[in-house]
Structure formats: C-alpha cells, structure tokens
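Okay, structure first, notes after.
Complex shown without one protein chain; remaining protein chains in place.
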Amino acid sequence: MAKKIALLQGNEACAYGALYAGCRFFGGYPITPSTEVAEVMAKELPKNGGKFIQMEDEIAAIASVLGASLTGAKALTASSGPGISLKQELIGYACIAEIPCVIVNVMRGGPSTGMPTGPSQSDIMQARWGTHGDHAAIAVAPASCQEIFSETVRAFNLAETYRMPVQVLLDEINGHMRERIELPEPGDLEIIDRQTPPVSPDQYLPYDPSFGDIPPLAAFGSGYRFHVTGLNKAADGFPTTKAKLVDAEERRQLRKVEANRELIEKNEEHMIEDAEIVIVAIGTISRSARNAVNQLREQGMKVGLFRPITLWPFPERRIAELAGQAKAMIIPEMNLGQMILEVERIVKGACDLHGIGRVDGEPITPSQIMEKIKEVC
Amino acid sequence: MSFDYDKYLRPGKLPHIWCPGCGHGIILKGLLRAIDACELNKDNTAIVSGIGCASRLPGYVDFNTLHTAHGRAAAFATGIKMAKPEMNVLVVGGDGDGVAIGGNHFIHACRRNIDMTYVICNNFIYGMTGGQFSPCTPTGDRASTTPYGNPDPVFDISQLAIGAGATFVARSTSFHAAQIDKLIAEGIRHKGMAVIEILDDCPTTYGRRNKFRSVVDMMKRFKEQAVPVAKAEKMSKEELDSKIVTGILHREERPEYCEQYAQVVKTARSL
Partner (left out) sequence: MSTRYEIRFSGAGGQGLITAGIILAEAASIVEDQYAVQSQSYGPEARGGASKSEVIISDSPIDYPKATLVDACLALTQEAADKYADTIKPGGLLLLDTDFVKKPPAGDFKIYRFPIINTAKKDIGRAIVANVVALGAMVALTGIIKRESGEKAVLSRVPEAFVELNKKAYNAGFERVKALLDGQA
C-alpha cells in the first residue's frame, strides 16, 4: 500500500510523532517558535483519549507532565528560549526522581527574550548541563521533518527505556519549514512502553538496584503505593543523607546513559570514508553542510559530513576516530562556539578545528561553509 | 474508641522531622481522620506536596505520595488529576510554598476548579530555612529577614482562594483539632477545588521571635481569636479586625475542570 504523504511543518511532524509514540498527555505554555506543537496536540489528543492542558506558566507545564507521567501516561511538553530556561528546575526533578518525559526545545536566539522568531542552536550546552547538579542527559537533534517525526518517536522510546527526561532539539527553521513526509503506519516504527514492576506491590521499591541500573516504574493508582521526592533518596524512594547511598544512587543515574551509549547514540555519515576534512554539524545546519560537501566533492575536495542525530550523549568514540583520519574538522553551528568545545575536548589536538558561528538570525549557508573550508584548508 | 492512625502511617517512617510544639502533627492526624471518614481507597489516592516542613507530610503516609519541588505541588497535582481523574488528589504544604513561590499555580488551580483538596498549613513563616518572613507573616512581626519588623502586607490565603475561584474554602487552626478533620472531609467530598487553610504554630522560628513565651501561649491566641463564621456574620469589620474567622467560608457549585475537559473530548470526537 502506498504510504500516506503529507506536507508538514517540523513542529507538526513532532506532534504527530509524539502521538504515534503513544503520547497521551501534553502540558504546555505558548511560546514562539514552538507553539505549533501545542496547537496540534490540543486538536488531536482529545480525539484519542489523551489530555491537553495549557498551564499557567512554563514551570507548571512541565510539572503537569511529570504528574501525568507518574500515572503511567507518556507525556510531552514543548517550549523555546526562556521557556526552556524556566523548565530547568523540573528537568532536574525528572532526572533525580527518574520520571520519563519528552521535552521539545525549538531553539531560538538568546539569552533572555533574544530573537523569538530567529533560528538558533545556542541551547546545545544547556541541553546537557542546563539543570543544576550532576545528571545524565539524552538529547536528539533531527534535521528533516521526516526525521523530526521518527526522532520524536525515538525520544519517547529512550525516555521510557531509561526512565528519564529526553530532549528533542529543533530550531526555528526546521520547526517551521514544511516538508514532504511519509507518515509511518502503525508497526513501521518501534514503540517502547515503560517497564512495569515484575514484583508484587509489597516487594516493590521504586529505585531498586537489584533490577539493574534502570528500575521499573509503577504507575500511581495501580496498587503500587510508593514515595517520590526530589531529595536524594534510597532504593525505597525515601530521602536519605547516608553518604554511601547518595553516592551509589547518583552514580547509578549517570550510568544509565554512560553504560548504554552504544544503544543511545545515532549518527549519520556522508562521504566520510576518505574525507580529509570532516564537517561536524547537527539539525538544520547539517543540511547546509551536506550541500557544501556535495559541491566541494564536485570540485575534487575530500570533504565529508559527520552528523550526530543523538547530540547527547555526544559521540565521543567516533569523533575521536575521525580526528585520527582527518586533517581538519569544521564545526558550523548557530551559536558562538558550543559544540566545538565538546569536539575539542575529545579530539585533544589530533587535528585542526575550525568553528563557524552565526547568531544574526540567519542560518549558516552552504557558501559560508565552503568559503571557510577554502580559507583554512 | 481511639482512632487507628497506624492504618495510614508508613511503618518505620516516624519520628517526623517536626519540632516539639509544631502544629503540623495535629493537621496530619486531622487529615488522616478525614480520609478515613471519606473512605478513600489508599491505592487510588495521591498526596502531593512542595517543599517545606509541612511538605514532608506525604512521606509519612501510606498513599501514592509525591514530594515535588518548591511551590510546584498544585501543578504536579493538576497533571495527576487530568491524566487520571478517577484518583483522589490531595495537596499539603505551607504558606510560603503555596502562595509565594507557588502562588501562580495555587491561583490557577483555584480558577480551573479542578477537583482536589489543598490543605495549606499557614504558620506565618518559612520554618525549614530558619524563619524568614513569608507573605503571611503579620506586618511588623520579626523574622530572620525582618530584623526591624516586617514591612510587608499580609496575604489572606482563604480570601485569595475565593477570589481566584476555589469553590470550597474553609479555615481552622491547629487549636481546633476536632474541627480540622471535619473541614478537610467536607473539602474532599466537594467536587472542585477545595482549599482548607489551617493556621498553625511554628514555636521554633516564629514564636520565639515574636514574644510568645510558650506553645501554650500560641495556642491560646488561636483559641481567643477564633470566631465561627455564623458569629462573624453578625460582627462589624472593626470587631473582626484581630479575629480569625473559622469554618466554611465559601461554597459554590461550578463546573469541575476534568468534567469540562470531558466535554472537550466529546466535542472533538463528534467532529
């Protein structure tokens, strides 16, 4: 059967991806350029038994999402710029209490109100380190509308698998552009549901390490009565300040991602085999880079593109390998030098690094990348 | 016959963190008696709190309990109730948690008239952090951050809740232990947002800075100042000036939020 084809905005594709993944709750607050995600959810969720609520502020939006998730619902919120800054408090709560949820960040210029309608990739480091305290982070950065759909599905799978918040990073360009997408039929994409406790309520501990690093999460109202807190807690969910327990819990939470990097990481490589110059780019700007690679290849230059689709955890092993092969790496990003810091940390001087930063509200163009490569290589 | 509190307390979680003379324990007992009177099923009941001394209450009781971040209890609770309207949702917390940092969530939960029972323990102070003034600290009083007397006007939590749209609002004090459970039970039975404000003591961080020589003195003032609603209606504004009006202050019928959303679902599905 022919696939259903649609022309969808990135933000719309994100919302439909969430619905495909089984999202049944959206708590939001209006903010440009992410609002279309909420608008689609407001329209679609009530049709399929889900709930949409527009809360009184950004913090309340994620709070409602975490409350809903604790009842067993797959839950989503979406925001941008200052809205994501406000949500950091409860992103930390989702980390420590290990509550699955997906947070869409349609990145816009900043800091503060910045440029609400301008594209940006300046939340790269915030997505990793935004909330206070040590914590693991997973963030995906799709490039096309098709991929926004499928990566939103994967974000839910990751959130439910690793029992933690997962961020989907879009930007004003791929959030708002419309593109042809093939809508997957049920069954085409893998859907992962939350692991429920294999033990009876009287034996259940919400953070029981005997299940491994990712203990199953029971739903409120399902007969498993347990306690959830934002304080450091022991396996039973109750607060503790015992050094050994706190340390073990903190390390376990980081290990959820560290020990599963291979399963979480996802990259795309384009013309990389013999590349002497490797462009590392994400999201919309990876599309500029691909265009530049194709044009430069025609001119005989050995250029390739490495595109992290999972931005966090950052693809350390592969970047290190590529640094051994390449003479130089080019890092174009719509900020003034964030991802390049991470590349630099991994490459440790093994090859030259050149950043291209842009924060004037316009995307980095293919010709800008080509000029830079010709200038430095 | 004495009430069996152990039925609802989590084994091994006591003693609680509250200081001797603190009124939170009285409220905890009232809450459990109310839950019992309403025959709420433990599995189907969530108790949500924010941060502060009163917000530690959920940890001691055997329900689905959620100790959230400072001020955010009402917003988390809204998510629970929306996602699973069949659950009974109760919120407990203090004055600073509820109407300072959580003020926005509090008034909007009232406005929506979502079906939950919010027990707010108003002890006029931030106790856990050592006695800083809250929006409910009486003007002129001493707190660690008002060493020269509190210049701030006071929030009347019950009036705030009424103004914001809560459809059941009641007030009592920790002296009136026998009234607390009845008001909370009424709140639980009420369909919609119920706010029960309990004026409460903090002898450690409020009492000792404000010339209360003992917990008994603090309790005495609640006893002396309390005026039941029916009596208060016959008193002048001046006469009520230093009084605490207790009982059910406000009750009305208005569509509940989850029921309203059920209408949205109906409309969406009929198109």
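Going by the order they are written in, the chains are A and B; count residues from 1 in each one.
Just so we're on the same page, a residue touches a chain if its C-beta (ideal position, glycine included) is under 8 Å from a C-beta of that chain, and two chains touch if they have at least 3 such contacts.
Since we're looking at a predicted model, the values are computed, not measured.
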item	value
Chains still shown that are in contact with the chain withheld from the display	A
Given A:Gly83, A:Pro197 or A:Pro366, the one touching the chain that is not displayed	A:Pro366
Contact with the hidden chain (one of A:Arg287, A:Lys302, A:Arg358 or A:Lys372)	A:Arg287
For chain A, residues in touch with the removed chain	5-7, 32-33, 117-118, 144, 172-174, 176-180, 284, 287-288, 290-291, 294, 363, 365-367
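What we mean here is this: only the chains that are shown with their structure count from here on.
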item	value
Parts of chain A lying in touch with chain B, wherever the complex brings them together	24-25, 27, 43, 46-47, 49, 51, 53, 55-57, 59-60, 63-73, 75, 89-90, 93, 220-223, 225-231, 238-239
Chain A-touching residues of chain B, taken from the complex the two chains share	10, 13, 42-44, 46, 48, 51, 58-59, 62-69, 72, 75-84, 86-87, 104-105, 107-108, 261, 264-265, 267-269
